[in-house]
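Below you'll find the structure I mean.
Only a single protein chain was left out; the remaining protein chains are all shown in position.
Note that the chains take the letters A, B and C in the order they are written out, and that residue 1 is the start of every chain.
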Amino acid sequence: MAKQIFYEDIEEGAEIPALTKHITRRQLVMWAGASGDYYELHYDKDFAQSTGVPDVLVHGRLKAALLGQLITDWIGEEGRLTKLSCSYRGMDLPGEDLLCKGKVTKKYVKDGEHYIECEVWTQNPKGERTTPGTATIVLPSRGR
Amino acid sequence: MAKQLYWEDVADGSELTPIPKIATTQMLVKWAGASGDLNPAHYEDTFAAAQGLNRAFVQGQLKRAWLVQLVTTWIGDEGTLKKLSCQFRAVDWPRFMASLTDPKEGETWWCKGNATKKYVQDDEHLIDCDIWVENGKGEKTTPGKATVALPSRGKS
Amino acid sequence: MEAEEVKQKFAGMVGEPIVNVVEKGSIKRYAYAVEDPNPLYYDEEYAARSRYGTVIAPPGFFGWPAKPGPMLPKLMLDLLNGLKEAGYPNLLDGGIELEFMVPIRAGDVLVSSPKIMDVNERTTKAGTKMVFGTIETTYINQNGDTVAKARQNLICLPGA
Partner (left out) sequence: MVSVDELRGMIGKEAKVEVTQIEKGMIKKAAEAIGDPNPLWQDEKRARKTKYGGIIAPPGLLITAMMSGSRPEGSMPFQRLLAGGGEWEFLLPIRAGDVITSTTALADVYEREGKAGKMLFFIFETIHKNQLDEVVAKSRSTLINY
């Protein structure tokens, strides 16, 4: 586990350490098994192509979960992810590197809690943001 | 559940109630994803083709589980499956996803069986059966045997 | 390594025992994947009224996932590698035989121990050499009862 970060360490505009994922077909099958989402679009190439896409697609919710990991890896055990939202804009294919990234947009104290807001996204090898979203986290403060 | 089957109801040669199965790519992925047996030969066509097996094929263990269902459904809650064996003689491929609802002809598999022997041993009322999975062409791709214990009307 | 040496080395060898907790969720996933609607596997109230008194696993479930490694138990991999070296790289599934002694209930803790029972080189009438092997896995529950045994038969053929 990385060392604990504190509210005071974070500046607006700071980048979240990127997380690189190489999504395989095997991982899509594992996700299907864990999530119970057995839509054929995500493992049956013939079916996927019949719907007009080039190959099977990475599940939108898997990408949301990867953004969850991006945050929990960064905030450490004392940090808390309170909100994550994202929209599934672009399709991602297995076999490609998927980059999970984020940036701090705002920091504030509310009801005694130290909040950080970030924009987060997944990025395909062409540099396009396929799953843009936002995350809200609570970090420990050195002041306490 | 269906009504309970008793030892006395079964004769040599009695048929086990057949069960139809339609193997789809979805069924294979459910098995792979849920079991954690992630051999790509069962969901990646190119991988299976490289092994000379044309395209992703049905897991042998899944067919074995179908046979277990055939037997346990037939014997009901009060029956006990004692022993089951099967051999994977031929490969089965899931049906093509031509449509989401209807199987093409010959794309339904049947799990079937026959009672071959009735006997009482150590106070248990036993039945031996031949069981098998049959493809749409009527070929037995997965033959096997099972031994079950059934309740007897003689004792209650 | 010759086939006889493989036999000397592997016959009787015991693999690492694997512990599995039988969870309701994995019983459900198993039955769902088989498309077996038997309420003994899904319906807690129904199962409570049955002679088992609780949700049970379908026979053949054992401690799903049955395969601890990415593909095969390590003992089997070691044996297959040995046979490959001995000139028998092509594996055929010789079938499986299961014996059920005690029902598996949700919440059971199963310890499975694989053992290589036998490795034998034989020559067919047509003059082809083959190796037959059997791995037997015994499943024992938290009460010390042997709940099931699974015998997996392997047939290994020489390379082209």
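Operating definition for what follows: a contact is a pair of C-beta atoms (placed from the backbone, for glycine too) under 8 Å apart; a residue touches a chain by one contact, two chains touch by 3 or more.
Values in this document were obtained by computation on a predicted structure and should not be read as measured data.
When the full complex is taken into account, the listed residue touching the unshown chain is A:37, out of A:37, A:96 or A:117.
Only one of A:56, A:86 or A:104 touches the absent chain when the whole complex is considered: A:86.
Taking the complete complex into account, A:64 is the one of A:10, A:48 or A:64 that touches the chain left out. What chain A contributes to its contact with the hidden chain is residues 1, 21, 27, 30-31, 33-37, 60-62, 64-66, 68-69, 71-73, 77-78, 80-88, 133.
Listed for chain C, the residues touching the missing chain in the whole complex are 21, 23-26.
FYI, only the chains that are shown with their structure count from here on.
The greatest centre-to-centre gap from chain B, using C-alpha centroids, is found for A.
One inter-chain figure worth recording: chain B and chain C are separated by 17 Å, centre to centre, where each centre is the mean of the chain's CA atoms. Per-chain CA centroids place chain A at a distance of 38 Å from chain C.
Shared interface positions of chain B, i.e. residues touching 2 or more other chains, are given as 30, 34-36, 38.
Residue numbers of chain A whose C-beta contacts span two or more other chains: 33. Chain C contributes residues 26, 29-30, 32-36, 38-40, 50-51, 58-60, 64-67, 70-71, 93-100 to its touches with chain B in the complex.
On the side of chain B, the complex with chain A involves touching residues 25-26, 29-30, 32-36, 38, 40, 43-45, 96-97. Chain B meets chain C in the complex at residues 1, 21, 27, 30-31, 34-39, 60-62, 64-66, 68-69, 72-73, 77-78, 80-88, 144.
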